[in-house]
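Omission of a single protein chain aside, the complex is shown with its protein chains in their original locations.
On to chain A.
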C-alpha cells in the first residue's frame, strides 16, 4: 500500500508547521487533525481549519485523503479558528441565565426594587402566570438541548458565548424588571386578554416542540445527512406545507403570546429583535434547502406563510 506524506503549512505565513510521513491513503481529515494536534497540543482539532488552498474553504473531517485532489505528498494549509466551545455548552449557559435571572426578579431579591418590597410577591395573578410561562419556556429549551437537538457542528468560536449570553441575559433582566415591578400595570382587557395570550403561548410551545421532534427524527443518530422535512401525523407539523422553518414561526408566536399576556413594551421589543434574527436564519436555511434539493416544495416560505 502506497503511503502518503502530508505537510501542513500556516495559511498566512506559509511556515511549515508539521510534516507527517507514512499516512494511510484512507486516512480522514479528522485523523490528520488529531495527528497535527499531537505535535501542536495548543491547537485541538476543533479549532483547526485545514484547507487545500490558503484562501479556500475548510475541508470536512469526513473527507478521505486519497479522494482529495492531492499528490502523494499532500500540502495542506492551516488556519486557527480561535478558542472553540461546544454548542451544547453555549445553549445550556444561554438558557440557564434567563431562567435564574427572571426568578430573581420574581422573588424580588434585595437591591432590585425598593427595600420595602424585598421578598414580597406581586398582587396580580398574571405576574405569577407570566413567571410560570417564562420558566416553562426556558426549561423546555434546556431539556431540548440535552435530549432532542442533533447538532451538525460540534463547536463555535468562544467569543459567541459572550455575545449570546449578553443578549439573552440582558433582555431577560430588562423584561423581568418591569413585569415583576411593584408598579406593574396588568393588561387593559384583563382576563380575556390574558386567556387568549395563554392559549396562543401554549399552542406555539407545543408546536415548536413538535417541530423539534420532527427535525430530530429526520436524522438518524450520529449521521449528518440532510433531508427535506415533511408534515407528519402530528397536526402541529402540517405547517411544513407552508413554511421551511416552522420552529421559528412557532417561536415568534410564543413570544407574541407572552407580549400580549404581560402587555410590556420591553417584551414586545425582545419579540421584534428575535423575529428579525430568526428571519435572517430562516431565509438562509430556506436558500440552502433550495440549493441542495431540486424538488423542494415551491409553496413554502422561509418563516411566515406566503409573506416572508
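The criterion applied here is as follows: a contact is a pair of C-beta atoms (placed from the backbone, for glycine too) under 8 Å apart; a residue touches a chain by one contact, two chains touch by 3 or more; residues count from 1.
By definition in this document, contacts and distances are computed from a predicted model.
J.: What name does the UniProt record list for the absent chain among "Interleukin-7", "Receptor-like protein kinase", "Very-long-chain (3R)-3-hydroxyacyl-CoA dehydratase" or "Protein YIF1"?
T.: Protein name of the absent chain (UniProt record): "Very-long-chain (3R)-3-hydroxyacyl-CoA dehydratase".
J.: Specify the residue from the set A:59, A:133, A:204 or A:264 that touches the hidden chain.
T.: Of the listed residues, the one touching the omitted chain is A:264.
J.: Determine which one of A:4, A:36, A:138 or A:184 touches the chain that has been left out.
T.: A:184
J.: Suppose we count only contacts with the excluded chain; which residues of chain A make the list?
T.: That gives, for chain A, the contact residues 178-179, 181, 183-185, 188, 262-266.
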